[in-house]
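One protein chain is absent from this view; the other protein chains keep their places.
As written, the chain order gives the labels A and B, with residue 1 at the start of each chain.
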Amino acid sequence: MDFTNVKEVTYRVRRFDPDRDQAPHWEEYRIPYALGMTVLDGLWLVKELHAPGLAWRSSCRMGVCGSCGMLINGSPRLGCNTQISELATTTVAVGPLPNFNIIKDLVPDLGPMFATHRELSPFIVRDDHEEMENPSGEFWQSPEELEHYLQFSYCIKCGCCMAACPTYATDPLYAGPMPLAQAHRYNSDSRDHGFAQRREVLAGERGPWRCHFAGECSRVCPKGVDPAKAIQLMKRELVADYLRLRSQRCPAKLAEAPKGITRREGVPEAPAPTVG
Amino acid sequence: MTRDNQLWTWHVLAGLVIFVFLGLHMLIMHLDDVIKIASLNPAGGHPIDWANVAARAKMIFFPVTYTVLLGAALFHGLYGLKNILFELHLGAAFKRAVAVVLLLLGVGLFVYGTWAAFAATALARSL
Partner (left out) sequence: MLTAKGYPNRLGVWGWLGGGRWGLERYLYTLHRLTGLGLVFYFLLHILVTSSRAFGEAAWATAMGRVTGSLFTVGEFLVFLAFAFHAANGLRLVFIELGWGVGKPFEPVYPYKTSVDFQRPLAIAALVLAALLAAAGTLDFFVLHGEVMP
């Protein structure tokens, strides 16, 4: 649809005020339109011109913070990342992300998702506690080893994948694409040694077993993280582990500072550290 | 308690077993006019005529493969059904009841079906 001559668009917003309303309901607002407006820009206009009490989360307005996940014309998307002109209609229907309780208007309660995420130890787990507490250097990691998990590290925790997942739609016990993809991100990081720890959680109901590859999570992900791929790769790893076919590997070694080197002529000393 | 990673692995393996054995079963029962294999429907006519059923029951290959198929298909199907019912998330008591019922159903039908397969063989061989 050609938006060059469109002067106004209609916003259908799912409103819910817990102090006043029994249930969510739709309300419509007309706002002026200019080419290049994102759905988030439109929401600011709605708030300014019609509904000062409208609530939503947003922050960076450039698709890196993951705050503005919402249901836009039936699809979970980021408000700041979605041009009104790519919606093919002049009516923009905006609702809160499904599969999460609604706090108010467009604000979902993402607490359960983050709690599950925490359960899966989303950080490097290693045995050398002294090094983890007081790091003395870097860990060796090749570009090939980086490729194994880099894609999954782009996750901005927006929750769009959770809203799109059919299993998460009925089953709150399923961990969901975001926590599982992040667990796999750490399992495939060569610096990490926490597979056994995460497996305890992943082998049971919280694991990837309720994923049936509907693929919607990867289709809606605004950062191309492809959680569906992470989950299938994780299943392979867990099955291989159960059948005792998984190759054990040592976590990445510490890259020690080079010894026996001398400073070159003319290279100045570094300034004293100001932190720590 | 058997964890989901184990049950799921067996679910997939059972699926592969079913692909082979149910494929053979469909070949005999529903693709017999498209791909004729005389030894599997020796009496000609319809695959479910008693003559064919008895002829197959005589060969030990059939009760053995039926038992394998029965076990694999019951496990695969009932595990899938259990997953669908559990995903509806209707409470812990419901889940416990479903698990017990499906387990009893599966074991019961497996025992009955296996008995029937070998009883049919004994009967056919005595005729």
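Note that in this section a contact is a pair of C-beta atoms (placed from the backbone, for glycine too) under 8 Å apart; a residue touches a chain by one contact, two chains touch by 3 or more.
Nothing here was measured: the structure is a model prediction, and the numbers come from that model.
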item: Chains shown that the absent chain touches, full complex; value: A, B
item: Contact with the hidden chain (one of A:Gly224, A:Pro258 or A:Gly276); value: A:Gly224
item: Residue of B:Met26, B:Ile60 or B:Ala97 touching the missing chain in the full complex; value: B:Met26
item: Contact footprint on subunit A, counting only the chain that is left out; value: 16, 18, 23-24, 74-75, 96, 98-104, 108-109, 111-112, 115, 147-152, 154, 164-166, 168-170, 172, 188, 211-216, 218-219, 221, 223-226, 228-230, 232-233, 235-237, 239
item: Interface with the undisplayed chain - residues on subunit B; value: 12, 15-16, 18-19, 22-23, 26, 30-35, 46, 48, 50, 53-54, 57, 70, 73-74, 77-78, 80-81, 84, 88, 105, 109, 112-113, 115-117, 119-120, 123
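Just so we're on the same page, only the chains that are shown with their structure count from here on.
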item: Separation of subunit A from subunit B, taking each centre as the mean of its C-alpha atoms, in whole Å; value: 43
item: Residue ranges of subunit A touching subunit B (in the complex, touch as defined); value: 167, 170-174, 202-205, 207, 209-210, 235, 238-239, 241-243
item: Residue numbers on subunit B that touch subunit A, as the complex places them; value: 3-9, 12, 83, 86-89
